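Have a look at this one before I ask anything.
One chain of protein is taken out of this complex; the other chains stay put.
Presenting subunit A:
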Amino acid sequence: MSRPAIILKLILGLLWVIIHLTISLFNLWSLLIYNLQCYLISSGLLRKYQYLHLDRLNYLAIVVDSKEAKNTVKIRQLLSWLSTMGVKHICLYDIEGVLKRSFEPFMNGSKDEKARESLDIGASMNHSHYGYKNMVIDCLSGSDGKEGIAKAADLLCSTYFNGETHGNGKKEPKFTEADMASALKAVGCGGPEPDLLLMYGPARCHLGFPAWRLRYTEIMHMGPLKSMKYGAIVKALYNFSQKYQNYGKLLGFSTLNCSPAKSMNSF
């Protein structure tokens, strides 16, 4: 190889290293800024995060990767933080039921009737007061998700089939969403729709959280459980409190009259 080619190769190699270094430094800078912000929020130095308006947060869901859910120390710390922030009703979910098994020995079976009635909780939900001040906690697993919907479908079909064997002639089944909701309650998989769902884990997915209850839930990915931060949770709750939801309704076409619409979303 000729000398100019070698020099060119070295220069290009150097440029490549510089580009990678720049990108890495940028990522590091972003991480530092994020950690600094979380620290400032935790220490109460950022005023706008000091008072959380959680009026719209009736029900918070926490989805945890099952591998990370085994870290019960972190889970308890998370629950403690949420209790401090004033969250009243929480649902813990992991697909393999690790959280259910971990927290089951501590369940005292006490029930908060008012909370159940106001939030339309299903008949046989497991929940308890964990010693976290005024906080009700539910634990769900994959059996409450897709399996639960399948059981509800089984119940609907059985009920319909039994009705038909006593009836005259065949009628097309006319199930409605209300029928499915009732069936889910009957099989013990009913429950309120979370207003906010926080995901802890490597992947940004809800891991089979009960699908029927996810229609308009705000979903935020919080990263790995082991690196959870108080400030990050405060920020998530603050951002949620600033959100506007129109629940799928179209809010004005404005279009044909050529005046700006006040609405935001079409979904």
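Here are a few things to note about the model shown:
The working rule: a residue touches a chain if its C-beta (ideal position, glycine included) is under 8 Å from a C-beta of that chain, and two chains touch if they have at least 3 such contacts; residues count from 1.
Just so it is clear, contacts and distances are computed from a predicted model.
One chain of the assembly is not displayed; among "Alkyl transferase", "Trafficking protein particle complex III protein Trs85", "Leptin receptor gene-related protein" or "D-2-hydroxyglutarate dehydrogenase, mitochondrial", its UniProt protein name is "Alkyl transferase".
Shown as candidates are A:L52, A:M85 or A:A153; the residue that touches the absent chain is A:A153. Residues of subunit A that touch the chain left out of view are 9, 12-13, 15-16, 19, 65-67, 95-96, 142, 145-147, 149-150, 153-158, 160-161, 164, 170, 172-177, 179-180, 202-209, 211-212, 214-221, 243, 247-250, 252-258, 260-261, 263-267.
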